[in-house]
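A single protein chain has been removed from this complex, and every other one stays in its place.
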Amino acid sequence: MLLSVLYIIGITAEAMTGALSAGRRNMDWFGVMLVASATAIGGGTVRDILLGHYPLGWVKHPEFLVITCVAGVLTTGLAKWIIKFKGVFIRLDALGLVVFTIIGTNVGISMGLHPFICIVSGLVTGVFGGLLRDLICRQTPLVLHEELYASISVIAACLYLGLLEYGIDTLPTTIATIVVGYTLRMAAVRFKWRLPNFKLDSEEAVH
Amino acid sequence: MLLSVLYIIGITAEAMTGALSAGRRNMDWFGVMLVASATAIGGGTVRDILLGHYPLGWVKHPEFLVITCVAGVLTTGLAKWIIKFKGVFIRLDALGLVVFTIIGTNVGISMGLHPFICIVSGLVTGVFGGLLRDLICRQTPLVLHEELYASISVIAACLYLGLLEYGIDTLPTTIATIVVGYTLRMAAVRFKWRLPNFKLDSEEAVH
Partner (left out) sequence: MLLSVLYIIGITAEAMTGALSAGRRNMDWFGVMLVASATAIGGGTVRDILLGHYPLGWVKHPEFLVITCVAGVLTTGLAKWIIKFKGVFIRLDALGLVVFTIIGTNVGISMGLHPFICIVSGLVTGVFGGLLRDLICRQTPLVLHEELYASISVIAACLYLGLLEYGIDTLPTTIATIVVGYTLRMAAVRFKWRLPNFKLDSEEAVH
């Protein structure tokens, strides 16, 4: 219940960030809807394809796809207004990251997969939407050289699995994971926490 | 029967446009065959993966893949000649778009999916080949900022579903959809119909 509500908030917010990226590439409405949908539900789609978990969420629930398309098109009209609320978006995005991660981890658990794969399942759900957005819009993916993002997803998935393993009920586990993950993500943005970078000069590379 | 013949014409024409794009990137024959095949049968492949509709068309009918590879390699020799017939290609591409859309919509219907997902299935089949071509060749996808293309696919899928729903037989429905879709696409190219664009300055974007 809680996750469903948060999921819908999450895909709406992610769809809007996707639409803004499409706008920077001067795409038409179809492009906006495509990038918005890929950003919002691409992570879950990639996860389900990797795990062979059919039918995909949006095939079973077409309304999710309607939400992301509508959110994308609305963004084209509200862009100047949305941009003023940048802070709200960073918060919604942080929430979405943790909620998507929990949902993805749950899919892995429900399929009886190895805990390591459950974490990967959560991670893919959490971060691949943004990765797809940046690939389609031809930007070097932000998730790969910005503040901690994927790491938060991994930490949230580990915490979630650990608490469940410890015998805690699903609801408190979910709430604790959301609170910790959201707080960590906002702290990472605030204090610019980053993973170490790996920098190699072009002429040094093997290929 | 009719659709099969048109399908083969469609994948041949699409393979040739893919090969021309590969040529602009100075690829070798393998690259040409890859881009030609991705352009021609990539849309159906993405659709089948999204819907979990196995085996893929070209796995069951390897001859389709042979056709696209041969068409791609032939294009390398005939490029100067092909380019003179640009008008023919635009017509074949318009035909391919509508035929691919109908085939994709049919797959959705045969799997008993929601009408909205059937339309998405037609759309993915119609436009993802060109999208893959442009991603591999590192161009901002044409379909996202050119004359109506995806929209024609959606209109054709809706018309097709609507006529069937109305009780019209498959053959007249197919012919009517092809005629209307083809005419609309050619009109869109002729009169430069476009969807509204969404333009956002880079510094204004949230991310």
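To keep things simple, chains are lettered A and B as they appear, and every chain counts its residues starting from 1.
Criterion: a contact is a pair of C-beta atoms (placed from the backbone, for glycine too) under 8 Å apart; a residue touches a chain by one contact, two chains touch by 3 or more.
Just so it is clear, the structure is predicted and the values come from calculations on it, not from any experiment.
Listed here are the chain A residues that touch the chain not shown: 49-52, 113-114, 116-117, 120, 135, 138, 140-141, 143-145, 149-151, 194-202, 204-207. Chain B meets the missing chain through residues 17, 19-32, 34, 45, 49, 52, 54-56, 59, 62, 65-66, 75-76, 79-80, 82-83, 86, 89-90, 135-136, 138, 142.
In this section, only the chains that are shown with their structure count from here on.
Centroid to centroid, with C-alpha atoms defining each point, chain A and chain B lie 29 Å apart.
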